[in-house]
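Excluded from the complex is one protein chain; the other protein chains are retained at their positions.
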Amino acid sequence: MKILVVDDSKAMRMIVTRTVKQAGFSDHTFIEAGDGKEALEVIQQQTPDFVLSDWNMPEMKGIELLRELRSKGNPIKFGFITSESSPEVVREALDAGASFLITKPFTPERFRNELTAVLA
Amino acid sequence: MLNTEDIQTISNTVCRDMLGLEFESGEADGTRMLSMVACIAISGDYRAVVEVAMTPKAANEVTTAMCGLEPGEVQESDVADSIGEIVNIIGGNIKGAIPGETKLSLPCVSLNADESQENSSPEKRQVFFRLAGEPFAVTLIPG
Partner (left out) sequence: MSSGTLEISSYKFVCDFVRNKSAIELDSSKSYLVESRLAPVIKAHGLQGLDHLVEALRKPNSQVLAKDVVEAMTTHETSFFRDINPFDALRKTILPELLKKRQTERTISIWSNACSSGQEIYSISMMLKESFPELAPWKVRLLATDISTQVIKKAQEGLFNQTETNRGLPMQMLIKYFQREGLNWRIKDDVRKSVEFRLVNLIEPFPDLPKFDVVFLRNVLIYFSPETKTEILVKIRKALKPDGYLFLGGAETTINLNVPFERENAGTCSVYRPR
């Protein structure tokens, strides 16, 4: 399984990857992108199985990335990692077709539960 | 709205859950320059700037914990990235606790800030911590 981690912060990409590995998914392949635009390219070239994306990014936000993918008919599984947890954000994400949202700060347990459900 | 205790709780939660680091309460220490600063703006129904400021040593501590690096491996870009992410998470959590429609900006970072331009707004909420013995401040400046 190939997981794409999208975040404009390298530190965040590292911490997300590390936490997902700690959650028991260490034998998957992790690839990265620094914003939504780059993610679109990476998805086209490397066809990951799953996208974990930040919400707030320069050059195409996470929600725009997801909408772009869905408008092109790409059904790739998609989860958000955000520092905001308002009901509006959650509804926007789920309406656009996200499987889940994880709020920062997060724990491995949270990834374990969400990813187990999605990847099953 | 949010009081200093709330700011303290949010900052503590972020630091403990995200970095595995424990904040200790601290107090203002005029002798130490908090030259590493990251801030983020909340706009909309409520407007404020959230700022974290710390010494280079504290910033280094945050960066090694966040990136999983050894102290010697830390580069300036990692520090900017890490403290920017910290203010992003604290700002996001503050935004979430405020009613109404608000938006969060992208963080901005200065690794060589001049404290003489300090904001003296009476509504300012400021909390001081110690992180591995080093001073660290989180400030909410409404307006």
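Think of it as A and B in the order they're written, each chain with its own count starting at 1.
The criterion applied here is as follows: contacts are C-beta pairs under 8 Å (C-beta built on N, C-alpha and C of every residue); 3 or more make two chains touch, one makes a residue touch a chain.
Here the structure is a predicted model, which means the values were calculated and not measured.
Undergrad: For the chain that got dropped from the picture, name the residues of subunit B it touches.
TA: Missing-chain contacts on subunit B: residues 6, 9-10, 13, 16-17, 20, 22, 24, 93, 97.
Undergrad: Spell out, residue by residue, where the missing chain touches subunit A.
TA: Per the touch rule, subunit A residues meeting the hidden chain are 85, 87, 90-91, 94, 100-103, 105-110, 112-114, 116-117.
The definition used in the following text is that only the chains that are shown with their structure count from here on.
Undergrad: Measuring from the mean C-alpha position of subunit A to the mean C-alpha position of subunit B, what distance in angstrom results?
TA: Going by mean C-alpha positions, subunit A sits 25 Å from subunit B.
Undergrad: Subunit A touches which residues of subunit B in the complex?
TA: On the subunit B side, the touching residues are 13-14, 16-18, 63, 66-68, 77-78, 81-82, 84-85, 88-89, 91-93, 95-96, 101, 104, 106.
Undergrad: Inside the complex, what are the residues of subunit A that reach subunit B?
TA: By the definition above, subunit A touches subunit B via 8-12, 14-15, 18, 56-58, 82-86, 88, 103-107.
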